[in-house]
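Every protein chain except one is present and positioned as in the full complex.
Chain naming follows the written order as A and B, and within any one chain the residues start at number 1.
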Amino acid sequence: MSKIRVENLTKIFGKHPKKILQNVEKGMTREEIFKMTGQTVGISKVNFSVNEGETFVIMGLSGSGKSTLIRCLNLLNKPTAGKIFVDDENIIDYDKKELREFRRNKIAMVFQHFGLFSHKTVIENVEFGLEVKGLSKEERYDISKETLQAVGLKGWENFRISELSGGMKQRVGLARALANDPEIILMDEPFSALDPLIRRDMHSELLDLQSKMKKTIVFITHDVNEAFKLGDRVAVLKDGEIVQIDTPEEIIENPANDYIKNFVRDIDRSRILKAENVMKKAAIKFGKALQPKIAITLLEEADVDYGFIIQRETSKLEGIITIDDLALAVKQKKTIEELMHSDYKAVHKDVYIKEIIEIALDTKYPIAVLNDNEEFIGRIHRGTLLKALI
Amino acid sequence: MFEFPQIFEFKIGKVVESFVEWLTINYAGFFDSIKTGILFVLLKMQMIFEWIPWFVIIGIVFLVGWKVKGLKSGIAYTIMLFLIGVMGYWDQMIMTISIVLAAVIISLVLGIPLGIISAYKKRVDIILRPMLDAMQTMPSFVYLIPAIMLFGLGMVPAVFATTIYSLPPVIRLTTLAINSVSKEMKEASQSFGATPLQTLIKVEIPQALPTIMTGVNQTTMMAMAMVVVASMIGSKGLGYSVLIAINRTDIAMGFESGLSIVFLAIIIDRLTQSIGTKYKYD
Partner (left out) sequence: MKKFNKRFFLFFLVLSLILVVTACSSGIEADKEVVEVEKDTVIFGDAGWDSIRLHNAIAGFILENGYGYETEIMPGSSINLLEGMISGDINVMMEMWQDNFIAYKKSREIGEVIELGTNFDDNAQGLYVPRYLIEGDAERGIKALAPDLKTVEDLKKYANLFPDAEDPGRAIIYNGPPSWEATTIIDIKSEFYGLTEDYNIVGTGTSAALAASLSAAYVKGEPWVGYYWEPTWISGKYDLVLLEEAPFDESLWTEEESYACEFKSSDVTIAVNPEFADRNPEVIEFLTNYTTSSLLTAQALAYMQENDASIDEAAKWFIGENEDLWKNWVPEDVYSKVMAALE
């Protein structure tokens, strides 16, 4: 079920946004509108939906409108047109009070430059959302203390913000958002101000937390690697419009256009692509009872050198056999079972290519890809690996 | 020489004059109640200061000076204050402090809210700006005379004149401070569902406080600068001693009372300044 659903969302900055809206509808580009009216189209007719418990990453270069977009989701920016449904309620129709309740209970935000209150201590910062809600001092202290512990800042409660490192600051930012126990967390380039090493730590920490919390996260970034690492699905934003929404693997495999192709070129594909993404589904499978002669015909017809021996009932892989082995079997009148190799390598479909490369070095056979039930679903050759990485 | 043609002449001042006179006659009650209010504060303050023994005041200044600036400064302030007493200007100093303090308090009470409003409302800011310029540059005697008409002679018009002069820095710096609170911080506050008032009280004002404290310091110094002018409309205190000295060409008295003002100004400046820096966060 989708937690957030955005329909035709448009945000125009300037004095007369409604007028400009007509131009957007007529299909004028952002640049043309800016030249003509001096007003900026932040985002233009954006559609997407975010599933419950999903990490949805919106990726774009600076000026692409990603910050504008995320600020529309909690109405820090008032959209010019369009609808935003959260749990099937259009939040744009909220009055002031409803909006406050929505912000207090359902949604929280983490900011690029942390947005921490330098006049408050660490724990006072974390307490802020609860304080605004009107919780008692004790309640909010207890909750905040627990939350700080969860983000690894135990013992730092009474420090000043200025005494913390960048990474710690963003942990406070995260804790402040989490303390409210929101259903949705908006993260506006939360790690871009951090050192690369610290950023990596934060990534794993976030993934860790998320595996326990299962919040709906909307995450903004300009970093492709970050997007693909964290995102269950990624939306690529360009000039205020969404170019493609898909899983990271799908985007790499099937970029919607040259822009995205360019975008994903520099990324470390071996860390993104999984066995499932690069495997070839088409494979010659047969039972071990098949006559070698027939098996050879099958392989020759398909123009492949290998065949996979499958247990008919369970679809489980039993072994692998080359066309040369089969020829030998015919000559020596042996069965497939006698000559098949069981020292093949198999990987789960979610294993990253980076790991498969190492496995591939140890075997001369194609690598089998298995699903959760250990059923054979595809094969990977060394050549396929190389191609996937280019 | 090109003379400005007379046909263009129009007496704006005349309008103001009749307006002041009209106010004096028709709103006497209103201005009297303002006067009573200000006077009440002033007299209470003066009473308290007069009630505290001189050595206690010196002691407090020493302790505060020591705490916020260090031992040497504490001692220096003590000596300065003591010297004021030695020269025979203790009572005058107390009166001066009362007037300065009253003006500063009024400036803050009016200035901080006005500063906040003009930070929020661009239009108010645009209207306020030239008025603040006028308040700071208009020679004070120009509005002193109307002030006397409305409030009578003495401390009240002195406080009024001093306030007019010392209000602008509070307003300006408050506006500046509120405007320069980081956008993300404001957004953060909003994003948690804070009401505008909550954002103002919990985030914007605390964030603006260091700058506002600078404003308080400036305001106090400006109020100090006005004490001689204030004495010209019959307010007592150090300024009046200076005025007498000037009029009598009494160099000794002029020097002593002038020096007392300098000492007092130094002490007030350093104390308010260091209290201001205590508020800095980062």
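Everything that follows uses one rule, which is that a residue touches a chain if its C-beta (ideal position, glycine included) is under 8 Å from a C-beta of that chain, and two chains touch if they have at least 3 such contacts.
These numbers come from a predicted model, not from an experiment.
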{"item": "Contact set of the excluded chain (shown chains only)", "value": "B"}
{"item": "Selected from B:Tyr89, B:Phe160, B:Tyr240 or B:Phe263 as touching the chain missing from the view", "value": "B:Tyr240"}
{"item": "On chain B, residues whose C-beta touches the chain left out of the figure", "value": "1-5, 11, 14, 21, 24-25, 28, 35-36, 39, 42-43, 141, 144-145, 148-150, 152-156, 231-235, 240, 243-244, 246-249"}
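Methods note: only the chains that are shown with their structure count from here on.
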{"item": "Distance from the mean Cα position of chain B to that of chain A, given in whole angstrom", "value": "59"}
{"item": "Contact footprint of chain A on chain B as seen in their complex", "value": "182, 184-185, 187-195, 198, 202-203, 206-207, 209, 281-282"}
{"item": "In the complex, chain A residues that touch chain B", "value": "71, 74, 76, 99-105, 107-109, 111-120, 128-129, 131-133, 160-162, 176, 180, 186"}
